[in-house]
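Missing here: one protein chain of the complex. Every other protein chain is in place.
Right after this comes chain A.
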């Protein structure tokens, strides 16, 4: 699995780094993240709801943020570790009306973003997010007490489909009321999900709001999540979300075949050659082309 753009196990993730501002501010945040030990990051763009009383306007989806170049200090830290900072792209769509659903459809059709996240505001939309839409992450917002009651059925079906519930910790650090709201909201989710498929991410606006992965995992004990699952919210579940986003891009394919790197007796590494892969696929000349699943 060396050539797949998937992260390795055992790394720490921060899947929400707002990239709506200039590149220099974003790179400052990334240096802090790298210093604290994070190795995988997702740059976010936020799509707020548009309440237009006029007719249907043409929808413009923002371009995905390009890869940010790191500052020197961050590159030095990564070089010493021998690691790399993987940057994914992500979009957060706020759903408040039924009209916003077509935004989700258009984003999925464009297929430019690695991760698609959704912020539902009503009960119906939340239920359809959990059961129907082809998304990766459902955000739990802390700016207001939950406008809907999460039902057991919806959460259970979301977990079986492989969706993740995301909590942002940086707004909690900034503001007291947001802290109260997020704690009460996430506890309602944790009653049914027991901390399964939860993700912690920071929507940090300044580098001093970022916290280390161990600290972020400890915030989960406030949400009545069991202590043995607490570190999964920063590493294992985030990786599963990225893999889920990747699997959305590959049409119906379920198997990737690659030749492994071999270490010979002389301790040299012979890389898996690409020629052998072509041979494998040429054998199935009679098989029809892979059909792309109709995206909702």
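What we mean here is this: a contact is a pair of C-beta atoms (placed from the backbone, for glycine too) under 8 Å apart; a residue touches a chain by one contact, two chains touch by 3 or more; residues count from 1.
Keep in mind that, in the parts below, contacts and distances are computed from a predicted model.
Visitor: Report the protein name recorded by UniProt for the chain absent from the figure; options are "Proteasome subunit alpha type", "Ribonuclease P/MRP protein subunit POP5", "Signal recognition particle 9 kDa protein" or "ATP synthase subunit a".
Guide: In UniProt, the chain that is not shown appears as "Ribonuclease P/MRP protein subunit POP5".
Visitor: Looking beyond the chains shown, say which of A:49, A:157 or A:218 touches the absent one.
Guide: A:218
Visitor: One chain isn't shown here. Among A:124, A:174 or A:260, which residue touches it?
Guide: A:174
Visitor: Since one chain isn't shown, list which residues of chain A touch it in the complete complex.
Guide: 36, 169, 172-174, 176, 179, 206, 208-209, 211-212, 214-216, 218-219, 221-222
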